[in-house]
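Of the protein chains in this complex, all but one are displayed in their positions.
So, chain A:
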């Protein structure tokens, strides 16, 4: 069978046969369209393009964080610290701005915290061979502890540059997006390019597929592992800054449990948790699915917020089952 496939080449495959690795992503896309269709048919205001933009505006930071998580999960690891790092970045930003530091400097410092912590965690994971789960859990505790150490209550941001960016509206006809959305989309584009077309991206996929084979092939396994946690930390830092634009404050208990949303988005987006297979586009679709669920529940008005969690749980189940079925068929 393999021989015939090999000799058959690409052009023998019928055009309607989608490569199997893309099935989960397409399923997520289809689900998103169905959910959007349901929304449009049920609620008149849903068809407004602003609703779509609002999903991006409300989930811009989650999008960035989930993209970082995609890198980590593709290598077969996991990063539980992202939610806390987001909160810590927002907190540090707010505290430094309150102390009167210039915005450019604050931005630089805030952007450095996440990658530094991510780099440190990556080093511990690689050099001392401790499970990513435990190391990033410690990172999560550390970052969350730092938040309350900085301040136990919320710090408002009144800086001119920050409020200016937060209130900037980029108009498309009647609707608008915020600067955060553009930043988030830029991060997505860079990440998608990196994963698909650069050496780092190929290493990430190779390590996720089989770390030992990657090592035998001479790929820099350790460097790549450390790199993905650094990338995830950087994405969390960017997410934290976007969150500080969104809320114009830093609060110690914000973004609690965001790591779960990010992991859920990545899984719903079709990335295998064992690593090796997945797309940034899938993660984007996963975040949008989560966003549309929330929008639908808000539009309905009678459903309580906990239905969000139950629906997300159900979706996780459905998608994991789908991945599992595809996995069985492959065998």
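The rule we apply is simple: contacts are C-beta pairs under 8 Å (C-beta built on N, C-alpha and C of every residue); 3 or more make two chains touch, one makes a residue touch a chain; residues count from 1.
Convention: contacts and distances are computed from a predicted model.
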Protein name as given in UniProt for the chain not displayed, "Probable tRNA sulfurtransferase", "4Fe-4S binding protein", "ABC transporter permease" or "RagB/SusD family nutrient uptake outer membrane protein": "ABC transporter permease"
The one of A:47, A:116 or A:148 in touch with the missing chain is A:148
Check the options A:51, A:85 or A:124 and report the residue that touches the missing chain. A:124
Which of A:25, A:51 or A:78 contacts the chain that the document leaves out: A:78
Touch with the omitted chain, as defined above, among A:25, A:206, A:243 or A:264: A:264
Residues of chain A touching the missing chain are 78, 124, 127-131, 133-135, 137-139, 141-142, 144-149, 152, 211-212, 215-216, 252-253, 260, 263-264, 267, 273-274, 304-310, 312-314, 316-317, 320-321, 324
